[in-house]
Every structure is written in C-alpha cells, then in structure tokens.
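My questions all concern the structure below.
Every protein chain of the complex appears in place save one, which is left out.
Coming up: chain A.
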Amino acid sequence: MAGLELLSDQGYRLDGRKATELRKVQARMGVFAQADGSAYLEQGNTKALAVVYGPHEIRGSRSRALHDRAVINCQYSMATFSTAERKRRPHGDRKSTEMSLHLKQTFEAAVLTELYPRSQIDIYVKILQSDGGNYSVCVNAATLAVIDAGIPMRDYVCACTVGFVDETSLADLCYAEESGGVSSLALALLPRGGQIALVQMDARLHQDHLDTLIEAAMTACKGVSKVLDQVVRQHLQEASTLQE
C-alpha cells in the first residue's frame, strides 16, 4: 500500500503505538437493568455492547435441549452506522453468522455449562462502532457480561487480534492495519491455564512465524485479562459499598 507505513523505522504504528502496545480499554458492567447481565467495552475506537440473558428455559424447540448441559446461543450484530460505509443489514449475513458461531464455540469452552442442564444461555453482542478487532472486542465485552450475569466460568476469556508485518508481531490491530494487507490472527485465551479457546487466521503466513505470532497473541491476551480483572473488581467494590 503506497504512502501509509504500517510500522515506521522508529517502531511506531499508524496511530502512534509501539508494536506490542494495546489500545486503551475502558469498560463498564451492569449497563442495562433489564437484562440478566450486560457490559459495555471500548477498545480504542471499537465499541461493543454485550447482553446476557439466562440461564433460562429453552425457547422454541425443546428438541435442542441437551440433557447434561446448557445450550449457549450467541448472536453477533453490528449497528448499521458502525462502519464507515453504512451497513444495510445489521445481522443475518454470512459474516455475522460465522462470528456468532465463533462466539458460541469460545464460550462453550469457558462457561461451566454442566451446572445448568436443559437450559439456555443467550449472549447478544452489538458493535456500535467498528475500528478493527471486532471479534476480540466482542469476546472481551461478552466475558464481562457473563460475569455480570453471575454465570460461573472457568476463567476470563480474553481475546486479541494480532498481525505480522516486517518480521514483527503487532498486537491489537485497528481497521487501517487489518485492511492494509497484514496477516491477522485472532486468538481467544483462558489466561490462567494458558488454554486457547479459539484461533482463527485467514491469511498467508510462513510456518516459521506462526509460533512467534501465537506467543505475541497470548501475551497481549494476558494484558487484556489484567484490565478486565481490574474492571470486575472495581465494579464489585462499587456495588458492595452501595449496598452497605
């Protein structure tokens, strides 16, 4: 791409960050009173709202119920004004369905579904503003929402999108970097055990670089988990002081 350098000689990216620096994360839990759990998370300019309903009885066909664990139902959708070009359909297109399945897979690995047989947990994520790393921001917001709903999980689920350019791994890509021809990899991690819930990459990458890229992603995810932990503790402190 002529003109824009994704990584300058001094080691700065397009928005002035260093290669391993994450964007500013700001989050709040308990945004909506009517839902069982809700959270709002901003990572740089990407803003996502996650809402959790459940566990409750299976809606719709009873045949989908599992006798030994809960069914997790996710829907990923974007607001029509979230992207630079107006999006005509908020959800229902192929990309949204694929993202919903990815989210479902991620949370099935983390949530203790064995505690709620024959029931359903709904996780709805809405992207209000999209500036790269949509999947990661969704997962982080949904983690906070699930914690807000009081549903037990094995660990925080933290996700990050990383890219590889000029022999360096860039953590937490923004939209300009994602569309600038960087091989990007999205990783969802359960930080304490170091277990990977989901890895997704659809670009060309030499296999020698794969290990470094995954290492960089895991480090970035651990950074995100520290921030999320702080948010949860602060929320609990606020909630408990008010109740006293």
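We take it that a contact is a pair of C-beta atoms (placed from the backbone, for glycine too) under 8 Å apart; a residue touches a chain by one contact, two chains touch by 3 or more; residues count from 1.
Keep this in mind: contacts and distances are computed from a predicted model.
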Taking the list "Trafficking protein particle complex subunit 2-like protein", "CTLH domain-containing protein", "Ribosomal protein S5 domain 2-type protein" or "Exosome component 7", the UniProt entry for the undisplayed chain gives the protein name "Exosome component 7"
Out of A:77, A:169, A:184 or A:225, the sole contact with the unshown chain comes from A:77
Contact with the hidden chain, among A:20, A:105 or A:129, goes to A:129
From A:26, A:179, A:195 or A:237, the answer for touching the chain not displayed is A:26
Chain A positions in touch with the non-displayed chain are 26-28, 31-35, 38, 40, 42, 45, 47, 49, 51, 53, 59, 73, 75, 77, 79-84, 86, 90-92, 122, 124, 126, 128-129, 131
